[in-house]
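Missing here: one protein chain of the complex. Every other protein chain is in place.
Entry: chain A
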Amino acid sequence: MKEEVFRLEQVSLPPYLHDINIHLFKGEIVGLIGLNALGIEQLLTIFQKNISLHYGHVYCKDELVNDYLSSNHKQNNITVIERKSMLIDTLSVEENLFILKKGCKQHLIRYSLLSNQMQQLLAPLHLKLANKTLVAELTSFEKLVIQFIKAQLSRSSMVILKDISTFVSEIDLAKLKPILDYFSANGMTFLYVCNHHQEAFHFSNRCYLMREGKIIKHLYPDQMNDTIISQYSYEFKESIEEGSRQDQYSKPPLSSRDLVCSNLWYHDIKQLNIELHAGETVVLLDSENMILDQLFVLLSGVDVADSGSLLIHGKRPSLADRSIALVPEKPDQSLIFPQLSVMDNLLFTSDHKVPHLWLNRKRRAALGYELQKRFGNRLTDKVPSDFPQSYRLRLVYQRILLQKPTFLCAVQPFASIDMYQRMELISTYDVLKQRGTTILILAVSLSDTLQIADRLLLCKNGQIERQLLRHEFSQYNGIVGSRPT
């Protein structure tokens, strides 16, 4: 007999969720694939907290914990593991595991005992950590595993893994499967939330497919294949496989070089050599998640390399250079200025293209009139935090289109966004490519980056290990990501 850990029965929370039926059994890994983002956050909130529902019943371990008639607003014993770790960096692993937990009533802490217990817990996972290691010194993957152990120790009913491929490297994702299997064999239940079906299929026993706040398909193992999923994502497939957009990759790159990086040394970067030709789109995949942040720092001109050179258009990179655009991860949060209006957010990097932009109100109004079609009538309003992610992301990329940079570097542009946003982003990158912009994409996992790439650079130990051209992309066997056909 299967033991039901969590069940949502006909849960409705308009306008986000409609008639959601989900059940998770003990020791299962269940995927939740969002074709669009609507309702995912609300659904995860319902798992974590007994909030007021419009209709429906929520059962945890077969006990009714929430329904439309009475919501106690209490937290359920659920662990959510996402990019922002729940561990405290300045404390040791032992302290995070054994002291920062409910029911720890010891006044005298015996570190040797805690270290011993920690080593016993780590042994079956083949993870070796020195005693009293600070969490800050752990890799993303090690932090992830420690959080699993913490969830196990706190007897969590369920663990929600949210978009983990955005912060765990491809190499570590490959190591994750046996670890997940170990914990699920020990009775831990996982809900694996992601946007890519390949990723969910790799880890999960079965999957739920969600669109517009509804569960549109419950996929059993025999149905977890590309043929079935393509029926749900045919719009995406059609848009990326469109003939004219594929043709743009058949043109040879120009001989001039926009980015030259030679013998670069900086922290974990060891003798990095990259050359990007004008109009070329290159993906740099750092499957160990070691150098991306450091390279981004160098490209933004905040710091200089220990040795070697990094030149963009023959010059050292500088933040003030409007011919360079840098898009960090989650730009919908970091590149939006809530104190500015939508219009100012759009135009503030375009003043080099439109003379006297800030003095001439008529010019701004004329530009605003053009932009109204995409951004509605609220151009003069400030950007509120409740604007949807798709709107905010569109705003960031429209700013870049107006800025017209010749070099663009983006970190994981397809991370944590739904299928429809990915389609829009691919067409934005197509426009940039058609304008001749040189694009460097820094990625930990591939996602859909190969759809817009001419070349893939695989990085290992801080240097380029291998290069694949567009027709060779199929040779790369990653867990996450779509490849051009």
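Here is the rule we use: a residue touches a chain if its C-beta (ideal position, glycine included) is under 8 Å from a C-beta of that chain, and two chains touch if they have at least 3 such contacts; residues count from 1.
As a working rule, contacts and distances are computed from a predicted model.
Enquirer: When one chain of this assembly is omitted, its UniProt record names it as which of these: "ABC transporter permease subunit", "Sensor histidine kinase", "Fe-S cluster assembly protein SufB" or "ATP synthase gamma chain"?
Expert: Its UniProt record gives the name "Sensor histidine kinase".
Enquirer: Looking at A:Val135, A:Ile149 or A:Ile215, which residue reaches the missing chain?
Expert: That would be A:Ile215, which touches the missing chain.
Enquirer: Can you list, in ascending order, the chain A residues touching the missing chain?
Expert: Output for chain A: 1-4, 7, 9-10, 12, 19, 21, 23, 25, 54-55, 57, 62, 68-69, 215-218, 220, 228, 231-232.
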